[in-house]
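Excluded from the complex is one protein chain; the other protein chains are retained at their positions.
Chain nomenclature is as follows: A and B, assigned in order of appearance, with residue numbering initiated at 1 for each chain independently.
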Amino acid sequence: MSKMILGRYIPGDSFIHRLDPRTKLLATFYYIAIVFLANNWVSYLFLALATLAIIPLARVSFRFFLRGLLPVLFLIVFTVLIQIFFTTGGQVYWHWGWFTLSSAGLINAAYIFIRLVLIIFMSTLLTLTTPSLSLADAVESLLKPLAAIKFPVTEVALMLSIALRFVPTLMDQTSKTMNAQRARGVDFGSGGLVKQVKSIVPLFIPLFVSAFAMADDLATAMEARGYKDGYGRTRYRVLHYGRGDLLTLVVMAVLTLGLVLLRK
Amino acid sequence: MDIKFDQVGYTYQAGTPLAAVGLQDVSFTIHGGDYTAIIGQTGSGKSTLLQHLNALLKPSTGTVTVGDRVITSKTSNKNLRPLRQKVGMVFQFAESQLFESTVERDVAFGPQNFGVSQDEAFALAAQSVERVGLPADVLQKSPFDLSGGQMRRVAIAGVLAMQPEVLVLDEPTAGLDPRGRREMMTLFARLHAEGKTVVLVTHQMDDVADYADKVLVMDEGKLVANTTPAGLFQNPDWLLAHHLGLPKTTNFARSLQNRGFQFDRLPIREDELVAILKQQLGGQQHE
Partner (left out) sequence: MAGIIDVQDLKFTYSGQQRPALDGVSLSIPAGKWVAVVGHNGSGKSTLAKNILGLLEPESGSVEVAGMRLTADSVWDIRAEVGIVFQNPDNQFVGATVADDVAFGLENRAVPRPEMLQRVDGALAAVGMTAFKNREPAHLSGGQKQRVAIAGVVAQRPQILILDEATSMLDPAGRRDVMSLIHNLKTQLNLTVLSITHDLEEAASADQIIVLDNGKIVRSGTPETIFAHGSQVAEWGLDVPYSEDLKERLAAAGLQMPLTYTDEERLADYLWTLNSTK
């Protein structure tokens, strides 16, 4: 749980923190797309330098970014190894059965490595500087056109925000229940498959029971506070594009232009 | 069975940028048969300390010794069952741990995990349910059909059925009505009288005064006092500085003191105060 840095918001008031979440969400997706434009050392270097210049703007310790790599480390290593041993072309240094170590393989592996690391850095930047609630707002705002085809955007958005709000509460409940059952002799995560599946029951039933009780209480509280349905409500939280968002647009344009010019 | 903490420190999320100190240099001994209260304001480290008593948490530094079992940061997670059987733990809002289809099966769950046969476990369940003051007919009921107070008792019965030597109670009366609270505290006093070691975490100073023979005070992850209730409550200003209150009797004795009453020691229990007042005031009525 504590290792899931990717997805944990670090409060702050930096330039990046203050950007509109829609900008950050769209820019991150856009960035991931244009990463694939890079196809030589110069373009990768340009992209890496640009990214490393953007990251400090968030004023979050670089350690959080490195930690963001941990959960996907296996994936990165695996992809890199595949590239190293299965790409053919260029000078061949070593060959055994299906495995080939070639100059093209090494270069490709390096490119892929840089590409994955940069993508993860940028996604981490998004999640470190944007509370999940703002992301939900961004999604709601971007989905708003769907209301025209009777998609219940506001209800879905409220559901999403409540779900996000209760994640820490349920996590807390989970660890309490686990402790209570461990104290009664349950070993989570040990023994054979059957035993492990069995140990889930004393964890999940209490969790469901308390989640239902929570939902019941919450529904009562919402109704008592005048909630009827998604219609005719005003919103406290609104999103505004600002100067920084325009700047982001410019940065993305420059990045695209640079990559297009530098690629071969 | 004694429990010994030797310079125990615990850090949450050690090695991450979010590391936070939970315990710092905590040393004390709880002797078998003691009734020890642990007090301190919310967030002082009481719950962290409790979880060290049966190795749900392992110390980052120092050692915890429970009976002949020594727990350090290096202790493996295997073979902790004998320890967890000896130290029964009743968590806050313990009713939320119930999951079985009948009370009998739920109460028997613990003993069965510790290797007791089903027949024996059911026998223990019947005994424990009776001990916590529930009628035998609840055994075949679903725990979820019971009232909140009854569910709490079932959860406690589930811990008693493990036949632990030490009973650890984390605010066991929270959320109960006054009658339920009294009955619950009487139950624990009886279990203590029968020889169980009791460790009670509470915010109720009256319970500390009325039931405990030792008291540990936690503040910001440190053990700031290890004394007796009678000793602790002689020092109201110190308690205030640690955001703690006084038992009602001590509080009342203080207002008597302000009016001019003399006390050699501030009484902490109502029967003490009644005896003192009877001695000081009672005599003259027969003169």
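Quick note on the criterion: a contact is a pair of C-beta atoms (placed from the backbone, for glycine too) under 8 Å apart; a residue touches a chain by one contact, two chains touch by 3 or more.
Remember, it's a predicted structure, so these values are computed and weren't measured experimentally.
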Going by the contact rule already stated, which one of B:G67, B:P82, B:G133 or B:G245 would touch the omitted chain in the full complex? B:G245
For the chain left off this view, which of A:L57, A:I76 or A:M214 is in contact with it? A:M214
If I consider the whole complex, including the chain that's not displayed, which of B:G32, B:P135 or B:G148 touches that chain? B:G148
Of A:K150, A:R225 or A:K264, the one touching the omitted chain in the full complex: A:R225
Absent-chain interface as seen on chain B, which is shown: 41-43, 147-149, 174-180, 203, 243, 245, 248-249, 252, 255-256, 259-261, 270-271, 273-274, 277-278, 280-285
Touching residues on chain A - with respect to the absent chain: 131, 133, 136, 161-162, 164-165, 168-169, 172, 213-214, 217-218, 220-228, 232-238
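The rule we apply is simple: only the chains that are shown with their structure count from here on.
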Would you mind pulling out the distance in Å between where the CA atoms of chain A average out and where those of chain B do? 42
Show which residues of chain B lie in contact with chain A when the two form their complex. 13, 16-18, 51, 54, 56, 77-78, 81, 84-85, 87-89, 91, 94, 96-99, 109-110, 113-114, 144, 158-159, 162
Give the list of chain A residues in touch with chain B in this complex. 2-3, 61, 63-64, 67, 173, 176-177, 179-187, 190, 201-202, 205-206, 209-210
